[in-house]
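First the structure, in the form of structure tokens, and then the observations on it.
A protein chain is absent from this complex, but the other protein chains hold their places.
Labels run A, B and C following the written order; every chain starts at residue 1.
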Amino acid sequence: MSFKPLMLAAALFALPIAVFAQGGGEAKDNTMAEIEKYREMLAGDNPAELYEAKGEEIWKRKAGPKDASLEKCDLGLGPGVVKGAYAQMPRYFADVNRVQDLESRLVHCMVTLQGFKAEDLTKEPFDTDDRKTDLNALVAYVVGASKGMTINPPLKHPQEKEMAELGKRIFFYRAGPYDFSCATCHAENGRRIRLQDLPNLTTHIGSQRAYGSWPAYRISEGLFRSMQWRINDCFRQQRFPEPQFGSDTVTALLLFLASNAAGGKYDGPGFKR
Amino acid sequence: MDKLRRMLLKGTGASGALAAALAAGVLKPGQVFAADWNKAAFDAKDIDGALKGAGVSGAADSKDVTIKAPDIAENGAVVPIEVASNVPKTQQIMVFIEKNPTPLAASFDLQNGTEPSVSLRVKMGQTSNIKVVAKADGKFYTTAKEVKVTIGGCGG
Amino acid sequence: MADPMKIRATVQGDVAEIRVLVNHAMETGQRKDAKTGELVPAHFIQSLVAKLGDKTVLDAQIGPSVSRNPVFGFKVKGAKAGEKVVITWKDNKGDTRTDEATISAG
Partner (left out) sequence: MKNATMLSLWLAVGFAALPPSAIAADDPALEKKAVEMIKRDFKEKGIAKLDRLNLDAVQAACVKYSDKPPHEGSDGLDTLEKQQMAAIKWPADGKFMGDWKKGEVLAQSGRGMTWRDKPGDPNGGNCYNCHQLKPQELAYGTIGPSLLQYGKIRGNTPETQKYTYGKIYNAKAYNLCSNMPRFGHFGVLTEEQIKDLVALLLDPESPVNKK
């Protein structure tokens, strides 16, 4: 049997169970209480910090054919401003005349400022055990610089408003051999898949807890995972084909989640099972 | 969880790979390291062998040795534990995961004022006892705690 | 080259609490690569030594049952703010890394 990393299915965003625990027998409550204890003991010392430190170094280091750093990269709050930028994404960028999420924007900066080729960066964008990408470490660094801030995507530009609306429709699109949409698992309160609680992403609280604690270091893989990866793996478990990296479909879903989570606290990068 | 169970229980290739590493001479102890890595103890495939390799004999059950760990681990790849000894003159603390393919996880020599309390994160391939042995004044004291490992996600 | 550790060291009274987060794969040697199906060679830290100033305070031997990106926490009596904590690890392939941190008041 070949080895495959264990992925949780549609259990996309882990939440503290106490909030969502329902009745259903003492055994179950006890199980959930112990798992909550497990999570408490894990708090702090998040290996994502190792990626944040590396990402900061990569951000400041000169690299690429143009031998430039990313310190002039505009993440929406002006060239070089990292602090708080992620909390206000995805957003419309006039220089490309489209809405971008963090990863699309980082690729844009690595291409325009450093001279990398977009296809080289996006061909295999996700970390594996023996291949860690600069892009992924940069994600950790940038999201870490929004920790504790309020999730506040602008949602003012017509393209931003439309993308959030499109994301909502994609969220409810049922297809594939299992008839699954995102909503199949993430549109009701208090549901679990196996032991994994499923946030209701159509509510503010559910979205805030989920969107607000991703990207994250995932224990089951021992790797730091970005939002593009997160959505990609959702679709895998929905039994869909693969969404293209940085595609509008992914950006639209992220903006839909960010708009539901808006006003809540960003508390990532997270630490997930 | 299946991943980890497979990872820990499948195959016997580890000893081979390790032997190769040893043969290649990459295990030279650096200056900073006082003791050589205890190969006999770490390579032992069962708890008795690991205890023997670590030189543990006649360990007495003791309430003064404690293990703080969740009763249920959401993911066996990372199980947070805190181990401590209140036995006076504790000089060493060892942690064993009884059902892992190689049970000895770590051994801590405490020197120059370090308190007999250490926290760490261990892998558990399946539900198992965690066994902690403290060495104090040449004698061994022990306790154990079971941690259940659950199946998470949907195995896809 | 190995990536840096993250060391936190704070003192309350005369007891320093030290926590270290280490960047390491901690491969058991028993895991199969998802793509190739081959066993991933064992690669894990075997020793980790902590010094306070020039005194060794913790000398740990470690096996592959310790988690990937390991975390260790311990307390040292008789420490003062401003003292240096130096931590060195070495793995079964001979890779090694040393990092240090200054103890701050907690």
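In this section, a contact is a pair of C-beta atoms (placed from the backbone, for glycine too) under 8 Å apart; a residue touches a chain by one contact, two chains touch by 3 or more.
All of these numbers come straight from a predicted model, not from anything done at the bench.
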Contact partner of the left-out chain, one of A:Lys60, A:Lys117, A:Lys156 or A:Arg174: A:Arg174
Option touching the unshown chain, where A:Ile58, A:Leu135, A:Leu166 or A:Ala216 are the choices: A:Leu166
Hidden partner interface residues of subunit A, rising order: 4, 9, 18-19, 21-22, 24, 27-28, 31, 162, 165-166, 168-170, 172-181, 184-185, 187-196, 198, 200, 202-206, 208, 235-237, 239-244, 247-250, 252
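As a convention for this text, only the chains that are shown with their structure count from here on.
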Chain contact graph, described as a line, ring, star, complete graph or other shape: complete
Chain pair that, of all pairs, has the most C-beta pairs in contact: B-C
Separation of mean Cα positions, subunit C and subunit B [Å, integer]: 16
For subunit A, residues contacting two or more additional chains: 3-5, 222
Multi-chain contact sites of subunit B, meaning residues that touch two or more partners: 6-7, 10, 77-80, 82, 121
In the complex with subunit C, residue positions of subunit B that touch it: 6-18, 20-21, 26-30, 32-35, 37-38, 42, 77-80, 82, 97, 100-115, 117-123
Subunit B contact footprint on subunit C (complex, rising order): 15, 19, 26, 28-32, 39, 41-42, 46-47, 49, 52, 55-68, 70-79, 88, 90, 92-94, 96
Residue ranges of subunit A in contact with subunit C within the complex: 2-5, 44-45, 47, 49-50, 53-54, 128-129, 217, 222
